[in-house]
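With one protein chain withheld, the remaining protein chains of the complex are depicted in position.
And now, subunit A:
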Amino acid sequence: MTRISRLTMTALLSSTMLAAGITAATAATHPETGEELAADQTFTYRLLDDISSLDPQIVEDVDGSAVSRDLFEGLMNQDEQGNLEPGVATSYDVSDDKLTYTFHLRDTAVWSNGDPVTAGDFVFAWRRAVDPATASPYQWFMELMSINNAKAIVAGEKSPEELGVKAIDDHTFEVTLSQPLPYFVQMTTHSTTFPAPQKVVEEFGDAWTKPENIVSNGAYVLTEYRPGERIVRERNEKYWDNEHTILDKTVALVITDENVALTRYLAGELDRTDVPAGQFPRLKKEHPEEAISFPRLCNYYYTFNLSDSGPEAFKDPKVRQALSLAVDRDIIANNVKAGGEPPAYSFTPEAVAGFTPPQSEMASMTQAERDEKAKELLAEAGYGPENPLSFDVIYNTSEAHEKIAVVMTQMWKQKLGVQANLANMEWKVFLDTRGQQDFDLARGAWCGDYNEASTFLDLLQSDSGYNDGKYANAEYDKLLAEAKTAEDTTPLYTAAEEIIATDMPVIPIYHYAGVYMMDSDVGNWPTENVEQNWYSRNLYKLAE
């Protein structure tokens, strides 16, 4: 090496070091909280399984949606509490008849290839979502949003061009609804409604989401995707609010086995992982700062088969009441799950926004009182030692479901002398069996599609596709139909919950909790967002 080149090298090296030093210095504290930030702003978390798609209109799983929220940005975003905040749209107007929404889009929003994000991209994406040719499993979401003509387009009766969406100009997007929908704007945070880059989609077709082709408009861009192994997204320098993004990189590692994931978390390879069922108390004791639990918008229940193929005994509400009363939810929540899950006495989780489920009579009783009442009711229904009640219980194969089913049937046997026979089934077989009403009592669970009580209560409407127990109560249906357009939904939802408490078509067991091991240097994880719609751009890493 000559003297000159050595000198140049030294100069180069020192300038690089200087530059690195400056970056480290400027990234040192959080602009609002003043907390000291880590030099390496990378967040690594565990994915249970590979995601279903990178295409926002097609993705259907929770983890895939989280990736989609980082890569793409829709009209509205959610903040850490789940409240709406502007996304690509800075504001919106609603017409007096509440049927037309006009969104004003920011002119600073651009795609990662530099093209501006326009109202046309939203029109394109929304039409794409309902187009039967896209075959999106979320076509129904557009129907649920009550967008004009969505139902007819999905049914193949109209063309996607007739969907109630319009680009007034590049930065004005207009949506027409078929009926007023109070929570319409909340639904625009869902990935199905994210924009799609028309030119790129048309150029590459189905291959547009390949890492080498994908163009996105979110705070992050996809930099690496190894199916079954990892998904890496890194800061999008072109994102309109890039200067407020702190986290540089988010890495999702696919680790199917939850215990292996926990081991790798403990070895320092992950910043976040799920706590396997029953291990929370131990982990909380050993790592009090890191084991966290917070309410989530999901319920866990058992559903009676009330259709003609169901057992005769379940047609009697007293039998259903008795079985529900005898389930000691505290034992299941505290000893079996043990992750801070609240025991459930209502169908709608308490965590839901804008509605507090009424305190049922059962909830205010002690377990001894409940057991006593259960015995009485079952005797009144004509079941006892001479005429024992017997039925089958089905659940899908999983250690956690099995534990709960075993505990529950033991409670019935010991307290009521009821013989419940357990059968576990592989997931798809289970869904098929339950969907064909080929069961007596079956496990069920639901996570809200949006943060509003109807996402749960609608499930028990007589025409709901998820009502596998075929519960039908005309009064209940009427209340829910009224709630769709009502100014004040609370009295209607309260009445609906009261009907459930009396009819007991399902046995609510517990409501979910998010139970995580979360490295204490992860800043601003949205534990108060009950839907757990998290955005990497709101996170940061603290200096250790």
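As a working rule, a contact is a pair of C-beta atoms (placed from the backbone, for glycine too) under 8 Å apart; a residue touches a chain by one contact, two chains touch by 3 or more; residues count from 1.
Rule of thumb we're sticking to: contacts and distances are computed from a predicted model.
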Per UniProt, the name of the complex member that is left out, chosen from "NADPH--hemoprotein reductase", "Cobalt ECF transporter T component CbiQ", "Formate dehydrogenase delta subunit" or "Oligopeptide transport system permease protein": "Oligopeptide transport system permease protein"
Among A:83, A:178, A:263 or A:279, residue touching the chain not depicted: A:263
Contact residue for the chain not shown (choose from A:40, A:93, A:107 or A:229): A:229
Omitted-chain contact residue, chosen from A:254, A:306 or A:492: A:254
Full-complex contact with the absent chain, from A:210, A:244, A:282 or A:315: A:210
Interface residues of subunit A (partner: the chain not displayed): 49-50, 52-55, 58, 60, 132-133, 135, 137, 139-140, 143, 154-156, 206, 209-210, 226-230, 253-257, 259-260, 263-264, 266-267, 269, 426-429, 431-433, 435, 445-446, 465-466
